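Inspection log for the structure reproduced underneath, given as C-alpha cells.
Here's a slice of the assembly, chains where they normally sit.
Think of it as A and B in the order they're written, each chain with its own count starting at 1.
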Amino acid sequence: MSTEPLATAIERLPLVDHHVHGALRHDVDRAALELMLTESDRPGPPGTTQFDSQLGFAVRRWCAPVLGLEPHAAPEAYLARRGELGAEEVTRRLLAAAGVAQYLLETGYQADDLLGLDGMARASGRPVGEIVRLESVLEDLARTGVAAADLPARFHEALAVRTADAVGLKSIVAYRHGFDFDPERPTDRQVVSAAGPWLREVEATGTARVADPVLLRHLLWAGVDRGLPLQLHVGYGDPDVELHRCDPLLLTRFIKNVEPYGVDLLLLHCYPFHRNAGYLAQVFPHVYFDVGLGVNHTGMRSDAVVAESLELAPFAKILFSSDAWGPPELHHLGALLWRRGMLRALTPWVAGGEWAAADAVRVARLIGHDNARRVYRLADDG
Amino acid sequence: MSTEPLATAIERLPLVDHHVHGALRHDVDRAALELMLTESDRPGPPGTTQFDSQLGFAVRRWCAPVLGLEPHAAPEAYLARRGELGAEEVTRRLLAAAGVAQYLLETGYQADDLLGLDGMARASGRPVGEIVRLESVLEDLARTGVAAADLPARFHEALAVRTADAVGLKSIVAYRHGFDFDPERPTDRQVVSAAGPWLREVEATGTARVADPVLLRHLLWAGVDRGLPLQLHVGYGDPDVELHRCDPLLLTRFIKNVEPYGVDLLLLHCYPFHRNAGYLAQVFPHVYFDVGLGVNHTGMRSDAVVAESLELAPFAKILFSSDAWGPPELHHLGALLWRRGMLRALTPWVAGGEWAAADAVRVARLIGHDNARRVYRLADDG
C-alpha cells in the first residue's frame, strides 16, 4: 500500500494550533533564549547548556535551515544568525514554514514581551482567534479595587466583556492549586468570603496572583457558565506545578459535574499523563486532549509521545497544539514534530495494510484541524 | 535465526481466555453496537462515530474479512453484512477464527443480553469454565430478604453454592469504591452494621448495588476464604471508575495480607497501570496480571501495550485475556491483537539472536495458556 499520499497530506495539513502563545517581540540574548528552551525558570548547572537537550538539538536540526544555516549548526552560529536576521524576520520565516492555517492564541501570560493577536496575525499572515485566561481576568479585576461583596457579579460581567470576541477559555488551576480541588461549584457567599483577604492583599502589595482554591473554583464555574470551550493546563509545566497533583484523573468528578452544562473541556499537553487523558477523552463525550508542549520538549522522542496519544481516545477527541511561548522556534517545531510523529505512527499501519490509507489521512485531518474547527466553531476558511 | 517457527506457534496457540464475558445473544443496531465499541456509556459528540477509533478501525480491518467483506469495509457495509448473516452466524464465525481453546467466562454483568456458559460452549465448540463475580452473589443474596445479622454466614453459604463448579472469582471493587480501602478483614460485627442500612435500601428500592466499603471488603475476604483464584478489575474501564483510585499499587497492603492464605490474585486489564502490575507480579508470588481490554481498545497500538507487559513480571506470571463483552468482534480481536502484539515483540528478539527461538515459543505458550491452566487447575485438554 503506497504511503506517499499520506505523507503528502500530513505535510500539507493546514493545522489549527488550538493552544499557542505569542512569539517574542524582540531579539533576545543567549541566556534569555536558553531559559525559553526549558520549562525551568532557573539557569542550569554551571558548564551546561539548554542546547544540550532534545529541544535544543531539534532547534539546531530544523530551525537552522529555515534561517539559512546548515542543519546542526552550533549554538553560537545559530545565535549569531538569529541576531543578524532580527526578531521580525526570524519569526516571519519560522511561522511561515510551520504551515499553520490558524492560531488560537492564549493571551494571559507576560503579554508585553510577546506578539499579541494582531502581531501574530501580521507575522504569520494567518487568522488568529483568542483564548482568554480566566485567572488573568480575575486578577485584572482585582487590581481595579473591586469590593469582595461585588466580586461574583463583577467577575461574570468582566468575563463577558473580555470574551466578547474570544473562541475559548483557559485555566491554569493546575499551576495555582492542582486538580485536587472540591469539584462542586462554590456558593457566592464562599467566594465573597475568600475574596476579602485576597483583595486586601492585592491592595497592599499591588500584585494579584489568585491561588485560593475557592476563587479558582469560582472562575472555573464562571467559565463553564460562559459556555465557551474551556482549556485546562494539564501535566508537565514549570516548577510552580506540583506535578502529581496535575494528573487529569483527579478531575474526574469535576468533569462529571460539568457534563450537564454542555461545555467542552480541553486537556492541554498532558505529558506524562497523556494516556490518562486519552482514557478521559474516550469515556466522557465533552473531554478532548492534546500532547502539545511535550512534543517540543521531547524532540526526537516526540514520535513516542504522539503515538501514545493514539490509543484510547476516539480520533474525534484529539487535537493538535504547539503550546509555543516566546521563541518562534517553538511555534515551528510544535507543528513540524507533530507532523513527523503522525507520519511515523501512521505510515507503518498503512504500509502493512492495517489501516486504509484514506482513513489515515482522515485521522490526520481530524486531529490536525477538523476537531478544533468543530469544537471552537471556527469558520471553514479558518 | 529463523522466526517462522515462532510465527507458526503463536498463530496456532490454543489460547485460554481467562477473563471473558458472553457474546451478544441478539442482533443490535448501529447505535447499540457503537456503544459496545467503547467503555463509555454515553454517545459521542454529534457528528462523530465510535468507528473512528483504534477499535473501530480494527473491527473493519480484521472482522470484516471473517464476515466475507473486504478489509476496511465501511461501517455501513459492515453493519449491513452483520445483519444479513445474523447474530448467531456472526458469533460462530468470529469465535471460530479466534483460535481460543477454552474460555473462563465471567457471568456477573447483564447476563440476559449475553450468551451464558452453555451458549458460549455451543457457539464456540470449546469448553467454558465459570468465573463468579462476588458482588453479584452478594447482591442476589440481598434481594432474597436476608437479615443483616445473618449476612456474613449466609454469604459464605451462598458463595459456596454459587461457586461449586466455578474455576475462579472476580471482584469489581475498583468500580464500586477504588483500591484505597482498608486492607484488613472487617469483623462480622462491622459487616452486620454496614449491611443494615444497605439491606433496607435494597428492600425499599428493589435494586441492589453494593458500594459500601465494609461490605466490599467482606466479599473480598470471603472470596479469599473460598480459596479459588481471585480476579480483580484493575485500571481502565467505564466512567464509574475513578481511575486514579484503581492503580494496582494501592492494593499493596491487601496483597500482603492475602499472601498467607495461598490464594492467587489476578490483576485484570491494568491499562494504563500495566507496568505497575508487572512490578507487583514480580515481587509477590501470588500476583498475576494481564493486559486484556486495553489490547482491544488500543488497536494498532496494542503492540506497545503487549510489549510493555513483558518487562518486570516473570513469564510465569502473565496471562492472556480478551475481557470481551458483547460483540463477538471483541472476542475475536482480543485474541488476534494479542497474538499480533506477541509476534511483534518477540520476532526481533529472536531474529537478532537475543532470545532463543525455543524460549520465545515457550514464553508465548506460558502466557497464552500454560499459566492459566496452572493457576486455575484446568484439565490439559483445555
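A few comments on the model shown:
Convention: a contact is a pair of C-beta atoms (placed from the backbone, for glycine too) under 8 Å apart; a residue touches a chain by one contact, two chains touch by 3 or more.
Source: prediction; values computed, not measured.
Number of identical chains making up the complete complex in this structure, 2 of which are shown: 3.
Criterion: only the chains that are shown with their structure count from here on.
Centre to centre, using the average C-alpha position, subunit A and subunit B are separated by 37 Å. Chain contact summary for the complex, subunit B toward subunit A: residues 38-45, 47-50, 52-54, 56-57, 60-61, 71-72, 236, 238-239, 242-244, 271-272, 294, 297-298, 300-301, 304-305.
On subunit A, the positions that touch subunit B within their shared complex are 247, 249-250, 252-253, 256, 275-276, 279, 282-286, 307-308, 310-317, 349, 353-356, 359, 362-363, 366, 374.
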